[in-house]
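Removed: one protein chain of the complex. Kept in place: all other protein chains.
Should a chain be cited, it is by its letter among A and B, assigned in written order, with residues numbered from 1 in that chain.
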Amino acid sequence: MAEFPQLSDNQTFLAFISYSTIVISKMMLMSIITSFFRITRKAYANPEDALASGKGENAKKFLRTDDRVERVRRAHLNDLENIIPFFCIGLLYSLSNPDFSTAVWHFRLFVAARIFHSIAYLTPLPQPNRGLSWMIGYGVTFSMAYRLLKNKLYL
Amino acid sequence: MAEFPQLSDNQTFLAFISYSTIVISKMMLMSIITSFFRITRKAYANPEDALASGKGENAKKFLRTDDRVERVRRAHLNDLENIIPFFCIGLLYSLSNPDFSTAVWHFRLFVAARIFHSIAYLTPLPQPNRGLSWMIGYGVTFSMAYRLLKNKLYL
Partner (left out) sequence: MAEFPQLSDNQTFLAFISYSTIVISKMMLMSIITSFFRITRKAYANPEDALASGKGENAKKFLRTDDRVERVRRAHLNDLENIIPFFCIGLLYSLSNPDFSTAVWHFRLFVAARIFHSIAYLTPLPQPNRGLSWMIGYGVTFSMAYRLLKNKLYL
């Protein structure tokens, strides 16, 4: 198979691979945490799942919402709303020949902010811990979007 | 660092960068609008956030849903369900040597349809404004998916 000298020589792209894989894996862990709380707190969304905690009519009472489960689900949705845009814009940004050091600090800041965001959401830590970490991640993505559009607007 | 003659010479890819960055930034604005309505209408999902509008026991009454907030959240989720698939399929499409003019009109139509969709959702405008703009965006993404699979199906 052909080598990709362009991509595999590109340090920024290689760094983007590592950071984005880490932060997307973190996001995927939210599914496991949701399942964990659904099972330990017996709070299911589907009748066929509730049968894990009770038989027949007894299972119906486990079709309920639970504060802990809903909190993890909100954190997961917030990850989708923020980490996926980071991936999309960060991918294009890392392919647009940015300054290596600037790019890597964008990635580092984003990953650190989102890991802290999850901790702040799930603990929960008092505000403004979660709010600030959300804002940092958001700012990083907008900063990359701005740099993309500033230099190369093709409409 | 190495240049990317392949990507930076590719007009379609450059146009994709601009249009997708614009439409993803638009999607991210939904987070700001949600926060704005949560604060102005005092309707929070987390107890630690409700403290922004009231102290102690008083804060609990702000743990509630609000029509306006829920509407923005539905619009945001609809964006995730439509703009992210556009990004994924559009990225692959723009790398597959499509006709430049065809590709750019796909991107333009999608971005215009999704901006109008947000306006129609948040105003709200009467149907079928929102329905039609949703359908146009959906059709654009499927059209790109069809073109990808028609020419190059490798299974």
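Methods note: contacts are C-beta pairs under 8 Å (C-beta built on N, C-alpha and C of every residue); 3 or more make two chains touch, one makes a residue touch a chain.
Since the structure is predicted, the reported quantities are computational estimates derived from the model, not experimental observations.
Q: Pick from A:I22, A:L109 or A:L149: which residue touches the chain that isn't shown?
A: In the complete complex, the chain left out is touched by residue A:I22.
Q: From the listed residues A:L51, A:L109 or A:L125, report the one that touches the chain absent from this view.
A: Considering the complete complex, A:L51 is the one touching the chain left out.
Q: With the full complex in mind, choose from B:A45, B:L63, B:C88 or B:I119 the residue touching the hidden chain.
A: B:C88
Q: To test your reading of the contact rule: which positions on chain A touch the chain that is missing from view?
A: These residues of chain A touch the chain that is not shown: 1-4, 6-8, 11, 14-15, 17-22, 24-25, 27-28, 30-31, 45-46, 48-49, 51-52, 76, 80, 84, 87, 91, 108.
Q: Touching residues of chain B against the unshown chain: what are they?
A: Counting over the whole complex, chain B touches the hidden chain at residues 5-6, 9-12, 71, 74, 80-82, 84-85, 88-89, 91-92, 95-97, 100, 124-127, 130, 138, 141-142, 145, 148-149, 152-155.
Throughout what follows, only the chains that are shown with their structure count from here on.
Q: Can you compute the centre-to-centre distance for chain A and chain B, using the mean CA position of each chain? Integer Å is fine.
A: Roughly 17 Å separates the two chain centres.
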